[in-house]
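Structure, as structure tokens:
Missing here: one protein chain of the complex. Every other protein chain is in place.
Moving on to subunit A:
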Amino acid sequence: MDYSDDDDYNYDSDEIMDGTQDDASSVSEMDEDEDFHIQPTKDKKKSYEIDFDCLEQTAIQDIIRADSEQIISIFNVDASTASLLLRHMGWNKERLIEKYMDNPAQVLEAAGIPSQQPAGPSQPAPIRSNPSTRQATSTVIRRSTRRSTADSKAPVAPLTPVGCLICCDENPASMTSLMCGHNFCSECWAEYLKGKIRDEGECSIKCMAEDCSVLVPDAFIKETCDAAVYSRFEELVLRHFVAHTKNLKYCPAPSCVYTVSCTSAPPSSLTTVVPTVVCKKGHAFCFGCPIEGDHRPLICAVAKLWLQKCHDDSETANWIKSNTKECTKCQSTIEKNGGCNHMTCRKCKHEFCWVCMGPWSEHGTAWYNCNRFDEKSSSEARDTQSKSRISLERYLHYYNRWANHEQSAKLSVELYAKTEKKMEEMQITSSLTWIEVQFARKAVEEVERCRTTLKWTYAMAYYLDRSNAKELFEDNQRDLEKAVEDLSELLETPIDPENIPMLRQKMTDKTVYVQKRNEIMLEDTANGYLEGRWSWNTPVEGIERDEEPASSSA
């Protein structure tokens, strides 16, 4: 398509990929010893990065206009008709042209654009007021103004006998209809369109008459509604366009207006690529799936599995862990909600002690009070119990770390505020200038970015098969985590005027190191995908498992 402007493509994506770049370069200009500082390699694309472009709303409007103009010139129709046709075909211009050339009447009808003959039964042969629009298939708005009763008795009386059928105003200021000829007063039209556009977010709106499938053309909306409603309508058309165009995606951040264009992440690539994009406002999101955020290094399908699992299981699993035990014989989960320690499993009738988990028969008369914790049979019983808990424990291990990083990332707002205050302090207590205390802000940003990565590495580790590759993965994870926690700690240290130069040096160094670790983590996982190094312990959409020959017969 003609909107990927290759000339400024690279420039744009570089700028987007690294929001800190402007600051970084200005810092290094002013301060020579800092040019090692956060200098992303501009020329070389990392293996975990993808090409994309961030578009303003106006750029999208230009694309829509260009498409529309092309249709107008080929079909010789007006702008409203072109717009309705394109929306009807889901903005697939090629298919529209093909179908239209085949059978224009059929396409027009299906798109809710009536042919020249109005549907009104008692309608006299229409005399079009504007003959010049006749050659073109046009969605002319028919308007009949009746201010005096004498007019309404004229021979060319409109379809409706008297007044507007909807509001029952017998003498409305003006009556209008679409090409179908169903006349209603302008006030009702305005109210109806407002409801559809504002409340229902609908951009393809049918005529108000029952069973009439004629769609309201754009020009009619513009003429009938106030500016606010019309601009909302234009926005809906824009969203409709973006939603129907595969290589475009709206930034999901609240009230963000940017659209990202990306052609390097087709669905088939999603098993090896995590297409994280960032809009001009700095909102990171995934181009390949609906997750509203950066989920690198975990691929979409597995990330979805994990979120689903967390959504379904976490609370339940936590509750089971803290409130229940399993019967040592049949492994049924049992909640003790009162009574003595003498348990009888409802399922297998096994009798055991809740405290030591050993069989009750060995308790003798020591009822209600278990002092046998170290006896052999009870410790054996506890072993079986713990085995059955391993899968639960395993999940919770990863979940708790995941949740911890998520929580910490959320707390970054607080951290930001704290850091800001610290930066102010530093400007007062030392001779450092504003630009020189930016190292603290950069550290906070880096911590947040890395926590997002760490968070997803735990979800990834949960689904990775045991292998040497996974061990190396966990080494990288551990190094990153250690570095991030060190940097976090540095951010919390109290400020002492004498310490400032040292703190600055330390924090700057650590930030660079953390950034490196994060890059290594992301780069290694991205390469792993391309090399097919990762194998999952669960079936993943789009990936065939090739372990047992029996199962891979397909």
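General observations
Everything below uses one rule, namely that contacts are C-beta pairs under 8 Å (C-beta built on N, C-alpha and C of every residue); 3 or more make two chains touch, one makes a residue touch a chain; residues count from 1.
Operating definition for what follows: contacts and distances are computed from a predicted model.
Per its UniProt entry, the chain excluded from the display bears the name "UBC-like protein", taken from "Dynactin subunit 4", "Rab proteins geranylgeranyltransferase", "Ras-related protein Rab-20" or "UBC-like protein". Per the touch definition above, the residue from A:A111, A:M179, A:M208 or A:A284 contacting the chain not shown is A:M208. Taking the complete complex into account, A:D169 is the one of A:D62, A:D169 or A:E420 that touches the chain left out. The chain not shown here touches subunit A at positions 165-169, 182, 184, 187-188, 190-192, 195, 208-212.
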